[in-house]
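Removed from the display is one protein chain of the complex; every other protein chain stays in position.
On to chain A.
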Amino acid sequence: MYGNDVIDPNDPLNAAETPAYDEARQHEDRRDEVGGGFDALIAADQRIEPRDAMPDKYRQTLIRQIAQHAHSEIIGMQPEGNWITRAPSLRRKAILTAKVQDEAGHGLYLYSAAETLGIDRAELLDRLHNGTQKYSSIFNYPTLTWADCGAIGWLVDGAAIMNQVPLCRCSYGPYARAMVRICKEESFHQRQGFEILWVLSRGTEAQREMAQDAANRWWWPALMMFGPPDSGEAASQGHTAQSMAWGIKRFSNDDLRQKFVDMTVPQAQKLGLTLPDPDLRWNEERGHWDFGPIDWDEFWRVLRGDGPCNAERISQRRRAHEEGAWVREAANAYAAKHVRSQESAA
């Protein structure tokens, strides 16, 4: 449905459609010459595989990061899942259902990647449910209108892809391979989100207002998805330097945020939507878009649990898990019985 003269399907709309993605996917295996030591592999930009020895802190860092990513996919099903029964056309309903289903698949795929590091999914889900592991704060904002499904695809999937394309080169093999596959699907999501807004912004007055309102509400939280700034008052020292040294992280938060702004502002112009930042202007000298200050107090507040939907997201997730406990127990009991009866028949 891009048969119009303004959206060119060959024009990259997100980072997974740029050469950066193809480059990030290229991996030259030189393990034979490099040898198997962790430091040598990292120094030579080679992949660490599950069977390799690795420092415990590297393992723990990856478990935390991959789990948080998996949890984000699972919690991220809710804001849009909320619209499946209300999608305004059957075509949109089908696309949205498939998208939310994809996110479930991403969650499963990432939990499997985390399991290669020696932890199981049930344990990780417990940590999500009891709040000891986090998910992306963006999903603590509500989806108030249909246009929010468009804004999430365009901005939230778009920002996620910007973060994830460099992870296709992550030093940990299973995570890097998961990212290659996931980025491709996120790219469809981002296009679909853009297309929702494209149609709305060319629709009735009420539809245009809906689209603008969604862009107003999602723009700043999307910029926060890249994490706190690398320097200045709001910076959190965190794990950035170590993750860079280990080849887990490749670009700073601010670099990725700038790339996202640079890619997205022209798209907003094509959509005819105004981004809610009076300081947004092209800086000829820098060759980048300047943008205004981000409200980091809001970021930290939502991260600490005081966002509009934190409590709701976790309680829905817990309820589904608890209400399903008897089903999972039945499946285990059935499997155990049938293993036994197969053994006694053998």
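FYI, a contact is a pair of C-beta atoms (placed from the backbone, for glycine too) under 8 Å apart; a residue touches a chain by one contact, two chains touch by 3 or more; residues count from 1.
Just so we're on the same page, contacts and distances are computed from a predicted model.
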item: Protein that the absent chain corresponds to, by UniProt name, given "Electron transfer flavoprotein subunit beta", "sn-glycerol-3-phosphate transport system permease protein UgpE", "Phenylacetic acid degradation protein" or "ABC transporter ATP-binding protein"; value: "Phenylacetic acid degradation protein"
item: Candidate in contact with the missing chain, chosen from A:Gln46, A:Gln78 or A:Ser243; value: A:Gln78
item: Which of A:Gly203, A:Pro266, A:Gly292 or A:Pro308 contacts the chain that the document leaves out; value: A:Gly203
item: Listed residues A:Ala44, A:Ala311 or A:Ala333, member touching the removed chain; value: A:Ala333
item: Contact residue for the chain not shown (choose from A:Val34, A:Leu108 or A:Leu280); value: A:Leu108
item: Contacts of chain A with the absent chain, listed as residue ranges; value: 74, 77-78, 81, 84-94, 97-98, 100-101, 104-105, 107-108, 111, 146, 196, 199-200, 203-204, 206-207, 316-317, 319-320, 323-335, 337
